[in-house]
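Take this structure first; my questions come after.
Yeah, one chain of the complex is gone here, protein chain that is, but the others are all in their spots.
Presenting chain A:
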Amino acid sequence: MPTVLGFEGSANKIGVGVVRDGAVLANPRRTYVTPPGTGFLPGDTARHHRAVILDLLQEALTEAGLTSQDIDCIAYTKGPGMGAPLVSVAVVARTVAQLWNKPLLGVNHCIGHIEMGRLITGATSPTVLYVSGGNTQVIAYSEHRYRIFGETIDIAVGNCLDRFARVLKISNDPSPGYNIEQMAKRGKKLVELPYTVKGMDVSFSGILSFIEDVAQRMLATGECTPEDLCFSLQETVFAMLVEITERAMAHCGSQEALIVGGVGCNLRLQEMMETMCQERGARLFATDERFCIDNGAMIAQAGWEMFRAGHRTPLSDSGITQRYRTDEVEVTWRD
């Protein structure tokens, strides 16, 4: 029964998790939050991660009640993500792997989300909607690959939401998306925005430009409130995501949908997906914010699957990579 330690830090969350045979033994995390109106930059984010990672590692071991001897494998995020933060986490993973003489495993961040979603929800072979600040993909498993059926052709849906939050100077604590969700609940008016589904794919950069422009104008004239804009943006982008997920489910004849990634915490998105699933007689699976949002245990869980299937990452191959497609990994641990 292998025990795997996982390190995650590809964006502004840094987490260290411990997983053993499907049980999450520890999963502490910290988030780098910037002032309203600003986003997180790679250098500052890396500095934040470097300052807290060793404390987090100690916390994880203590919470799990383990010593370094009890760990069988060190997993870390190889990519995709932001360069400097990825490096900061990878160097610690490599160092402890060598100090404790344990094998190292570089994990694909997206696959970390998927494997944790499968573990927590028990979904057997779902169509996965992976939505976060950095990624927007519709994924289904087929013949040893997580195949991308549809994705954003420009920015991620979470990126669109986060950058809109900056325009309105909405707080980034605990996350801009969470605060947009709360404001959207108080929205009353639907402002018409462009709806940009492109076949199996989606586009968000045009919507962002449009709504940034609209915000200036309409808020000045009092034509609508910031809450109305939050509501309108959510309704529009979430409907687009539901559409491309449904399209993939129809192609695959799938009866299960799973939402993973930070935007998956959004209850309105879950509600809209649930409606679509019910209409198709399908089942919706989602996790709570402990596992939706980037965390170390998801990397440990993917690492656990990979370790048992015999994957190893030699140190010479362990460099991080900012671009790492979900379908690049051979999923040998599933049939």
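Note that in this section a contact is a pair of C-beta atoms (placed from the backbone, for glycine too) under 8 Å apart; a residue touches a chain by one contact, two chains touch by 3 or more; residues count from 1.
As a working rule, contacts and distances are computed from a predicted model.
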Name per UniProt, for the chain absent here [options: "3-dehydrosphinganine reductase", "Coatomer subunit gamma", "SKP1-like protein 1A isoform X1" or "L antigen family member 3"]: "L antigen family member 3"
Contact with the hidden chain (one of A:S68, A:S125, A:S171 or A:T225): A:S68
Interface with the undisplayed chain - residues on chain A: 46-47, 50, 53-54, 57-58, 68, 83-84, 87-88, 90-92, 94-96, 98-101, 315-320
